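Here the complex is missing one protein chain, while the rest keep their positions.
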Amino acid sequence: MLHTVNKSPFQKNTFESCIKHAAKGSAVLLIEDGVYAALKDSTVSSKLQQAMGDITFYALEPDVNARGLKGKVMDGINLVDYAGFVDLTVKFDRVQSWL
Amino acid sequence: MGTMTAGGKTVEVDEEGYLVNINDWTRDIAVELAKSENVEMTDSHWEVIDFLREYYNEYQIAPAVRVLTKAIGKKLGPEKGNSKYLYELFPYGPAKQACKIGGLPKPTGCI
Partner (left out) sequence: MSDEEMMEGGVQKKFCYVNRTAPYGTVYALEALEVVLIGAAFEQDVSVVFMDDGVFQIVKGQDTAGIGMKNFSPTYRALEMYDVEKLYVSKESLEERGLSEDDLLVDVEVKTAAEIRDLMEEQDVLLTF
């Protein structure tokens, strides 16, 4: 399954709840304010790192760049553009949008 | 919403006559916008318009008149950085009229 998260992990527990409920082999795509979860050296990054073994993480690059996070994204997170977003929704049979 | 034409180019303007798309601005358009405000463009007018557009480019905002006056004084000298001088060029409000002619949005904090 593909999960999308669009809320800042510092303001809502959406991201944390998502990775807690994402099954092995699933993907999490960070979009809008959700991309703040991709920041390296934050209080959230260790949680994401721990989940990396089971889950593949993506972040929407236009949202990353808009927020000035280029170069601040932790290693192991795949950046995708809008076409990549579409590819992910096609690749996975279902999408769970965490709001 | 309407349109205006100058120099063979037709562009969209809002109900108050401001350009809808800032990138539509040309010097021909500016002259036409000035006409609609009964302003005849001189070098002194262009100097202010160019200053405003540079300011907008840098800060992404059209300055309030108080800020414009101060900034022009700094850049072009105190004889130009006062409201008397700017009101002579743009009698119906320097920030408002100059922004319109410069193709910028209506200034924030414009009272």
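Chains: A and B, in written order; residue numbering restarts at 1 for each.
Convention: a contact is a pair of C-beta atoms (placed from the backbone, for glycine too) under 8 Å apart; a residue touches a chain by one contact, two chains touch by 3 or more.
Just so you know, these numbers come straight off a predicted model, no measurement behind them.
When the omitted chain is restored, the residue from A:Tyr36, A:Tyr58 or A:Trp98 that touches it is A:Tyr36. In the full complex, chain B touches the hidden chain at residues 58-61, 63-64, 66-67, 70-71, 108-109, 111. One chain is missing from the display, and on chain A it is touched by residues 6-8, 10-11, 32-33, 36, 39-43, 45, 61-63, 65-72, 81.
Here is the rule we go by: only the chains that are shown with their structure count from here on.
The distance from the centre of chain A to the centre of chain B, each centre being the mean of the chain's C-alpha atoms, comes to 44 Å.
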